[in-house]
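What follows is part of the complex, with its chains left where they were.
Letters A and B mark the chains in the order given here, with residues in each chain numbered from 1 onward.
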Amino acid sequence: MTTSSRKLDHIRICLDNPVESEGVVARSFDDLVLVHKALPEIDEADIDTSCRFLGRKLSAPLMISAMTGGHPSVKEINVNLALAASELGIAMGVGSQRAALEEESLKDTFSAVRDAAPDIPIIGNIGAVQLKRSGPGILDQLAEMIDADAIAVHLNFLQESIQPEGDRDASGVVKVLGEAANGSVPIIVKETGAGISRETAASLADVGVKMIDVSGQGGLSWAGVETYRAAEIGDCDLEEMGRLFWSWGIPTPVSIVECRSIGLDVISSGGIRSGLDVAKSLSLGASLAGTALPMLKPATKDAKAVVRAMSPYLRALRICMFLTGCRRAGELKGVPLVVLGRTREWLGARGYDLNEFSAYRELTK
Amino acid sequence: MTTSSRKLDHIRICLDNPVESEGVVARSFDDLVLVHKALPEIDEADIDTSCRFLGRKLSAPLMISAMTGGHPSVKEINVNLALAASELGIAMGVGSQRAALEEESLKDTFSAVRDAAPDIPIIGNIGAVQLKRSGPGILDQLAEMIDADAIAVHLNFLQESIQPEGDRDASGVVKVLGEAANGSVPIIVKETGAGISRETAASLADVGVKMIDVSGQGGLSWAGVETYRAAEIGDCDLEEMGRLFWSWGIPTPVSIVECRSIGLDVISSGGIRSGLDVAKSLSLGASLAGTALPMLKPATKDAKAVVRAMSPYLRALRICMFLTGCRRAGELKGVPLVVLGRTREWLGARGYDLNEFSAYRELTK
């Protein structure tokens, strides 16, 4: 099975089935509450959600996370996402460019993104294992293909574990990422739905990685997607594995806190389902938040549908900023945030003092 | 759309739909338990629930919170509430008087309240933004209109955020409230369903505000009401925002604790649904508790219906006082109160020692 046709399967499955994580911490973002500021003391009109990201300006700290490319029939999806991202002034990631490396003719399914969105940050994408195989030199090629502002190197060993054709040699990846981090193309190390722990973040920081896209547990589950695929091909054993590991991973909010505690720049993703989740992510210390799955179906229609699906994120983020008195998105990390329930238990178990977010912040002003 | 007709929409929606908050802390009052005193050592007949409020005597620390006025057809609602409040000897707030400032002929929809209830404390009402626009001078005018004992300046930036015509310039409001607080008319700073945090309370205390009506999360949700209104006018985007922010805010019990910790006088409101909630509020340190939504439907009938709806609050408060051995309402703040569940987590996260309420109180006697 080619990379390209597997990608089509994934998209079809994501469009037709419930593929989100559940697990012991069902909706970790629902355990977080931004503390209402009855007197915001700002004019909502003065709120400026814009920020800089990878040297470009964004209208808001938002991105459409990596999804696709690499098959003629998905080019349109990518173009719709790009047109929408461009119109909204937010960043966009493309899906793994591996297929285009394998097959020249597929390049334009990626490059069309830059054509449709000349001014926004566009982030290329490649799997860590592929990078290891091809060597860091490949990064320039990937960047050039879409005039990328950075390349996300994705980690998806959970998915590889459930795939029949999974590549499970994870050895030496940290070293390669270190080489890549010191190359000319900015890189982002990105999970794909299972999150990044403090320990992993520390080892990445050690080799020079600066930015992480946590893509934590709580949104799309690759184990979930592969469960359907295994069922389709009649591989009961893999199907059972898929079910077992469906919700494996570190909830996105937990992962944000863990990576931030190492001092890394963090993109929040994995289950970002509204501007409220975006605001909570920023309050936990993320610089940006991305969402993937909810944009997929709209993108199969047209750019307008994507804009319609994404606009509420911007609006809700703005409302959150207003109701917590933040003129700039960056101020969200200074507003009190209450952490409850199992997310509280989890972070407590990992040694964090949750009052840091909810009680001490006002003291340090 | 005029202020006045919008008010009618609100009332209609509140009468016909579920408009209460749910959220991560569903019924925060249910997390609180007054510790039973098997030997009250008082004669129930000696219980005196009366208290003084704004220089007048109340039969109990209770009020009907601000709801209406400003449209000919709601005058009757106000009169029924006032007659009932007067008969019961409790306080009453009127709805925002803004419409009457805009349109002279609407004044009597407010002033009728004082006519119907000559002896109880009546609290005028105006939005903080309106106050900022008109200047503190307006407070005398408002007070005079209904011979008010105080004016509640309400904060409703959550609602403004969901309203198409919302006024979202919240800048400089604290300063204006400071000026108002130092004027001749006593003022109460009042939320409208999202609660007031310790930080906000502190900034109010700084400028001289003495009394706060927390109106916390847990009862009427303005985001909820505006969700219905948005749906009616076909504004899907706002409707989505309304749903997202439906339960935004600080639960009433949390807000009481936070504002009390700043040393302010506190009125408890937002989800007060029985005399038990009143007693718990007083035990947390509030001086008075108000309820709005449950009185609306009865008030569309007659004063008797309002009396019938409100009387159980007084009776249950009395039973709570009896079963905790309190002769005076003020003694409730000295009886042990156990705080459980998510409310416990929340207050803990905000740095409060919950044992203060449940364990230390007996030690300090």
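Going forward, contacts are C-beta pairs under 8 Å (C-beta built on N, C-alpha and C of every residue); 3 or more make two chains touch, one makes a residue touch a chain.
The structure presented is a predicted model; accordingly, all values stated were derived computationally and were not measured.
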item: Assembly size in copies, with 2 chains present; value: 4
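As a convention for this text, only the chains that are shown with their structure count from here on.
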item: Copies subunit A and subunit B - rotation angle from C-alpha fit, nearest 5 degrees; value: 90
item: Separation of subunit A from subunit B, taking each centre as the mean of its C-alpha atoms, in whole Å; value: 42
item: Residues of subunit A defined as touching subunit B within the complex; value: 30-31, 33, 35-46, 274-276, 311-312, 315-316, 319, 322-323, 325, 336, 338-341, 344, 354-355, 357-360, 362
item: Touch list for subunit B against partner subunit A, complex; value: 24-25, 128, 155, 157-158, 161-162, 168-174, 177, 191, 194-200, 203-204, 217, 237, 240-241, 244-245, 248-250, 342, 345-346, 349-351
